[in-house]
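Apart from one protein chain that is not included, each protein chain of the complex appears where it belongs.
Chain naming follows the written order as A and B, and within any one chain the residues start at number 1.
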Amino acid sequence: MKPGRMLNLVLQSLFKRPATLNYPVDKSGMPKGFRGKITFDPSKCIGCRMCMRDCPANAITINKVGEKRFEAVFDLGRCIYCAQCVDSCLKRALVSSPEFELAQLDKKKLKVVFHPPAQEASGL
Amino acid sequence: MSALFSILIYPGFLFLALFGLIAEFIDRKLYARMQNRQGPPWFQPLADFIKLLGKEDIVPDEANPRMFRLMPLFALTAVVSSIIYIPLWKTGALYSFSGDLVVVLYLLTLPTLAFFIGGWYSTSLYARIGSVRSLTQMFAYEVPLFMGLFSPALLADSWTLSEISQFYVDHPMYSFFNVLGFAISLIALLGKLEKAPFDIPEAETEIVAGTFTEYSGRLFAFFRLSIDIEMVVGASLLAAVFLPFGLSGDAVIGFLIYILKVLLVVFLLTLARTIFARMRIDQMVRFCWKYLVPLALVQLLAILLVKGVVL
Partner (left out) sequence: MHDSHEHEHEFKIPLGPQHPALKEPENFSIALKGEKIMGVDIRLGYNHRGIEKACEERTFLQDVYLIERVCGICSHSHSSAYVQAVEEIAGLSVPRRALYIRTLIGELERVHSHFLWLGVAGHEIGFDTLLMYTWRDREIVMDLLAQLTGNRVNYGINTIGGVRRDITPEYGKDILAAIATLEERTKYYIQIATEETSIIKRLSGVGMISRQDAVRLGAVGPTARASGVDRDIRREDPYAAYAELDFNVITDDHCDVFGRTVVRLKELLESFKIIRQVVAKIPDGPIAVRAPRKIPAGEALSRYEAPRGEDVHYVKSNGGEKPERVKVRAPTLANIQTVKHMLRDRFLADMPIVIAAIDPCFSCTDRLVGVRHLDNHKRETLSWENLRLFSLGWHRARGFDVAIAEKKLHNLMEH
């Protein structure tokens, strides 16, 4: 038993750089494969709605907007970022992105809609 | 006019408030850096103070409003008035009379009493436990603190702070006899300032904020400020009695040396609160009576021997 066992470490730290990262200014970046915001590629979607069925939080809605055209509505407030939809998607239309700073003051901005590309006008 | 200047500006309220805030910043920054953290920016204590001034004062329904409001000011006044008798950068204090060491020590006891009364009258259970603890703790550290500070006084044959520092300026080697007393007083000062390992009266994880649980806004700001000032005054007292070096030079250098001495004491206090866990109140009382008091007695005995043999 000795008092002040951490003295050495503590004094050494005085002359070291702090371990803190100044977050909003410096960012450490997310590792590869981080499960952040989900992105949706409408051109790959076949409308099987497996993602809707497996989503534990009911955060995804796939709407049919035309012949073989689907739009996805994500509720980021509900999403728990488990990326089960990415696993469930048969056509890899859903992908996790490393984006994680998704806090919003306005609840409406938490609804993210991925519109399908504008259909080529039939007249052309 | 000059009396008013010395009470309000230097070395009175304004100087002490600023120095106290700077000392708090240095304490917090060192604490953070020793924990490998970043720590607050330099204006943080001032910003905290201003923020608290702007907040609402909430007085609990059950509390005694007069006592509740009076105590922070009481604590502040007591610590500010004690600086007047302490020699800062020259051997003479602003005012001095025979036996002022005892008066300064009693003035420094008043904030603790104010914490006790303020906490007691705020009627919160946590505050009451905290205030009882701070009083219990006071009885433990006060005796070694007094004994630690009396030994250099005994050697200098005076109870006047200005004369004590004059004596050690004339005989600088004698202050080395007081090293043990310095260590004892430093530990006791930790108790007086309620800093870890003796932060028992405001132990966050046990009794929320202890004495200050019900305090908010301006009243809390004054309590915090008085603790900051108490740290500076306590450090100045220790510096004047135990470290009387560089007092005879000119004003600017003397002043700088004074600041450095205070900061050295602040650094030692910070170091202690970084490397120790909080004690329990029973352990603290036992530690003070079992180790500090006997050591202080040894110091006094040594001083008496030195006096008999050398002088």
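By our rule, a residue touches a chain if its C-beta (ideal position, glycine included) is under 8 Å from a C-beta of that chain, and two chains touch if they have at least 3 such contacts.
Just so it is clear, the model here is predicted, and its values are computed rather than measured.
Novice: Write down which of B:Ala63, B:Ile129, B:Leu161 or B:Leu295 is the residue touching the left-out chain.
Specialist: Final answer for the missing-chain contact: B:Ile129.
Novice: Out of B:Leu110, B:Ile229, B:Leu243 or B:Ile281, which touches the unshown chain?
Specialist: In the complete complex, the chain left out is touched by residue B:Ile281.
Novice: Could you tell which one of A:Met30, A:Leu90 or A:Val113 touches the chain left off the display?
Specialist: Touching the chain that is not displayed is residue A:Met30.
Novice: For the chain not shown, which residue from A:Met6, A:Ile46 or A:Leu90 touches it across the whole complex?
Specialist: Residue touching the chain left out of view: A:Met6.
Novice: Taking the full complex into account, what residues of chain B touch the chain not shown?
Specialist: Spelled out for chain B, the touching residues are 34-37, 125-126, 129, 133, 196-197, 199-200, 203-208, 274-283.
Novice: Residues of chain A in contact with the chain that isn't shown?
Specialist: 1-6, 9-10, 19, 30-35, 53-57, 80-84, 87, 96, 105-107
We adopt the following convention: only the chains that are shown with their structure count from here on.
Novice: Give, as an integer number of Å, the spacing between the C-alpha centres of chain B and chain A.
Specialist: That gives a centre separation of 53 Å.
Novice: Spell out the part of chain A that touches chain B in their complex, as residue ranges.
Specialist: Of all residues in chain A, those touching chain B are 3-7, 10-11, 13-14, 16, 18-20, 22.
Novice: Tell me, which parts of chain B touch chain A in their complex?
Specialist: Per the touch definition, chain B meets chain A at residues 30, 32-39, 271, 274-276.
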